[in-house]
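Missing here is one protein chain; the remaining ones are kept as they sit in the complex.
So that you can tell them apart, the chains are marked A, B, C and D in the order they are listed, and the count of residues begins at 1 in each.
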Amino acid sequence: MSVEYTDSDRLLRVSLGPQHPSTHGVFRMNVELDGETVVKLKPVFGYLHRNHEKIAEGATYLSSMPYTDRLDYICPLTNNWAYALAVEKLAGIEVPERAEYMRVILAELTRLINHTAFMGFILGDMGAWGSALMYAFREREKILDLFEHLTGARMMANFMRFGGCRNDLPAGWREQVGTLVEGYGPFLDEMEKFLVGNEILLSRSQDVGQLPAETLVNGGITGPMLRAAGVSYDIRKVDRYGIYDRFEFRIPLGEKGDVYDRIMIRFLEMRESLKILRQAIDQLPEGDYVNPKARIRGFKPPVGEAYGRIEGPKGELGFHLISDGTPNPYRYRVRPPSFINLTLLEDMCLGLDLADAVIILGSIDIVLGEVDR
Amino acid sequence: MNPLALLLTLSSVMFALGLLAVLTRRNAILILVGIELMLNAANINFIAFWRYGPPDLEMAGPIFVLFSIAIAAAEAAVGLAIILMVFRLRRTTDLNQLDSLHG
Amino acid sequence: MQPTSANTPAQSPPEKPGRWMLPGLGLFQGLAVTGRNMVQSFYNKERMTTVQYPEERAPISPNFRNFPFLVYDGNSIDNLRCVACSICEKECPPQCIYIVLERDENGKSLKRPKIFDIDVSVCMNCGICAEVCPFDAIYMDGEYELATDDRFEGLLFHRERLAKSADYHMKLRPEQASEVIARRKAEEEKKAAAAAAKAAKAKADAESKKAAADARPADEKGGDA
Amino acid sequence: MASLLILSPLVLLAALGAVWMARPVHAALLLALALALNAVLYLAMGADFIGLVQFAVYVGAVAVLIVFSLLITRQSDETEEIARRPKALVPGLLCTLPVLAVLLITASKVPAASDEAPALPLKKLGEILFTTHAPAVLAVAVLLTAVLIGAALFARETKPNDP
Partner (left out) sequence: MSKDNIPLWSPEHLPLLPQRLVEMILANLGAPEWLVSISGFMVAASTVLAVFMTAFALLSLIERKTLARAQNRIGPNRAGWFGILQPVADGIKMLTKEDIVPARAVKLLHLLAPILIVLPAILALGVIPYGREWTPVPLELGLLFFFAVGSMTELSVFMAGWASGSKFPMLGAMRAISQMVSYELPLIITALGVVMVSGTLSLPEIVQQQGGGFWHWNVCTPWGIVAGLLFYVCTIAEANRCPFDLPEGESEIVAGHMTEYSGFKYALFFMGEYLGLFAIAGLFVTLFLGGWQAPLPGLGLVPTWLWFFGKLALVIFSYLWIRATFPRLRIDQLMRFAWLCMIPMALLTLPAAAIWHYMGRGPLSWMVVLPLVLVPWVLVAVIFNKRLAPATRTYRFADG
């Protein structure tokens, strides 16, 4: 590394990343600083490119399922669901009711995981020495234990199948989720006390990184980031995919769309997720966990095209599939929320401090596995 | 050797060096460095005369040095603030380029 | 969609608009939380979840899956259930399975793998092989302490390393294994009845074919290798 | 005496470096060294209080300020020709040498040094400072306050981020 200045205006060029303590993976920001103020920021990504889409085009439909786990490795089950939804649309497969409920439970648990971990990460970015992260991971661990019990893997679940789920709920799992949901509220209270009243956090996060709602909409931003700016857009309400129309829940909306709002919106969303979970556990019916007509071996969808999208914890997660009737998709395309949310990073950071850029990046909540695919 | 003479020689040379820096440096901040040297040379004199000169019951030497140090600190602060202001406006501290008052 | 305002205290941020809060109170709230955690981590199991790994182990769910293994019946690994149909090889997402069918001298399939290799450094524990196998021959193992300092051979599991008895399966996942065994038994019985009828004819066929195969054993061996 | 003989050349060397070094940061650091050695000189002469104040103010504040403004103005790695003007050397020396000559001649005519070391009682220093010199102290206090406010205003004008 060398010290170099652009001759004209004597800016300091700093390359944050690809190996830097707060880039959430191998991400790089080429920042030009005037003092500590960011005057230019160029995100550089692709260090974690794994050729996911092309590999999927050469593999059978089922073979791509475990790869979707690895897109956003914080929340694999929503990825599974989005992909399964796309294939089900493509092939016209019905999903039994019990499977739908299982999916909702898993997706909301995943949302809890993601938002909880987010709280820890954002505090880490702000410089709190890991306490919040450890509390978050302590609770996340409980959910991961549930996942392990159900799917056999803590993170790389590979659980959803076209037409349902891979296996039925083990005995007692439902009750375990019930106790977890009951215990989660107090944890959120504690976390909120830890975070939200803290004056340092308030002064660090308020009025930082906000953009007008129009810009966000034009930029294709989705998820908590968009809702923090006050735009009511949640695919669970818009599409009502699965059985989300059966549950009573609300969409929290922010005021300013700064980092603070993004944190708070995620808190409120977790509380809504708990509500959904309670209802889903109560209503969970008996029945098939997978459509008995769905084939595992030799699955060939008809010629066609489908786009399945869900409200992932980070935003709209979509899979676009084109089938030519062979066992492999002709075209396979992911719409990753973190990647598209990341595109407005520079606009959010300009004119702010280097330290702000770091927490803004944290507040976007990216996972490089999904950004680079 | 007479310690007083030694110290006075030291302070004279140091003063001369400071003067040289003020006259030959182009960088405004480094001119300030020269000024600090000159001030210090003067301070050495005060302390030297207090120590080796005729008895100084009122301690005028040290007290003058105290004032001198206080004022030097103020001078440095103001000087650097001005230089920084100029730098912000003109993006340079090179005195040869700061010639907008030049006819 | 109609926006409504927050109502319950748990769902709105702690500060109410216009309320004067002592500055620094939030900091003390945070200190209280960490302080509570600091003290409670000494006696509260909920707070201190760390497990000292080599000495004590967290309980592992019976559903936990790691790398696949092959099941054989009885005591000999020659009785692998696998018939080397290569379905798993084809479905395996990272393509870490390599199978070669064993044939007899006549080139006739013996319906068992001559080579069955899994490169566990590539395998991603997805369990699709176990799912697609129509012969109940491959299942996911729960063993997880497989670290080795040999990056190449040490992580390439051959048939001998992969094969585990049906009893092991029974011990590992009793529910799944007993279901599988019951199903296999039923199938076996059905098959046995059918096979008994055919047995006499088959025997005659086999003898005549064997005579033909003896004539050209060398060819086949070369072809297999 | 021995300590003076050892220290004086060191002070001079450091001062010479501060004047002569091409890179501004080197010059500033050598200035800090010269000032610190100066403080040691005061200590050696028995003016403890002055020495420590010199150290705290010059090394702790003035030198740091100079160094910091070098950092801010991004001159920390400039080269020789920008830092100095060789053409000015001759006139500079022409002006400096007579001054030096006069000073040295004066210095050579000093009376013999008294050998008894005067004491520097802190309490008495304070009393004199705040009785005899009270108006001067007040003036300096006003000056310092003005400087504090002025420097703060100067510095925050364009960018609130920079101190």
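Here is the rule we use: contacts are C-beta pairs under 8 Å (C-beta built on N, C-alpha and C of every residue); 3 or more make two chains touch, one makes a residue touch a chain.
Owing to the predicted nature of the structure, the values given are computational and were not obtained by experimental measurement.
Chemist: I'd like to know which visible chains would be in contact with the absent chain if the whole complex were considered.
Modeler: The chain that is not shown touches these displayed chains: A, C, D.
Chemist: Please pick, from D:27, D:53 or D:147, the residue that touches the omitted chain in the full complex.
Modeler: D:53
Chemist: From the list A:43, A:66, A:163 or A:254, pick the residue that touches the absent chain.
Modeler: Here the residue in touch with the unshown chain is A:254.
Chemist: From the list D:5, D:22 or D:71, which touches the chain that is not on show?
Modeler: Spelled out, the listed residue whose C-beta touches the missing chain is D:71.
Chemist: Which parts of chain A face the unshown chain closely enough to count as touching?
Modeler: Output for chain A: 1-3, 12-14, 20-22, 33, 36, 123-131, 133-135, 138, 194, 197-204, 206, 230, 232, 234, 237, 248-256, 260-261, 264-265, 268, 353-356, 358.
Chemist: Residue by residue, what part of chain C touches the chain that was omitted?
Modeler: Chain C touches the chain not shown through residues 1-6, 11-13, 15-23, 26-27, 30-31, 33-35, 37-38, 41-42, 47-50, 52.
Chemist: In the whole complex, what residues of chain D lie against the chain that is missing from view?
Modeler: So the residues of chain D touching the unseen chain are 25, 29, 32, 36, 39, 48-49, 52-53, 55-56, 59-61, 63-65, 67-68, 71-72, 76-77, 122, 152, 160-161, 163.
In the analysis below, only the chains that are shown with their structure count from here on.
Chemist: Touching chain A and chain C alike: which chains?
Modeler: Touches both chain A and chain C: nothing.
Chemist: If you average the CA atoms of chain A and of chain B, how many Å lie between those two points?
Modeler: The mean C-alpha positions of chain A and chain B differ by 62 Å.
Chemist: Round to the nearest whole Å and give the separation of the Cα centres of chain C and chain D.
Modeler: 76
Chemist: Can you compute the centre-to-centre distance for chain B and chain D, using the mean CA position of each chain? Integer Å is fine.
Modeler: Measuring from centre to centre gives 6 Å for this pair.
Chemist: Hunt down the residues of chain A that sit against at least two other chains at once, touch-wise.
Modeler: Residues 10.
Chemist: Please name which positions on chain D make contact with chain B in the complex.
Modeler: Within the complex, chain D touches chain B at residues 1, 4-5, 8, 11-12, 15-16, 18-19, 24, 27-28, 31, 34-35, 38, 41-42, 45-47, 49-50, 53-54, 57-58, 61-62, 65-66, 69-70, 72-73, 75, 78, 82-85, 88-89, 91-93, 95-97, 99-100, 103-104, 106-108, 110-118, 120, 124-125, 128-129, 132-133, 136, 140, 143-144, 147-148, 150-151, 154-155, 157-159, 162.
Chemist: Residue numbers of chain C touching chain A in their complex, please.
Modeler: Residue positions touching the partner: 1, 3-4, 10-11, 13-15, 21, 23-27, 29-30, 32-34, 37, 47, 49, 60-61, 63-65, 87, 90-93, 124-128, 131-132, 134, 140.
Chemist: Residues of chain A touching chain C in their complex?
Modeler: Listed in rising order, the residues of chain A that touch chain C are 59-60, 62-67, 69, 131, 135, 138, 141, 145, 148-153, 156, 158, 166-167, 170, 185, 189-190, 192-202, 232, 237, 250-253, 264, 268, 271, 296-297.
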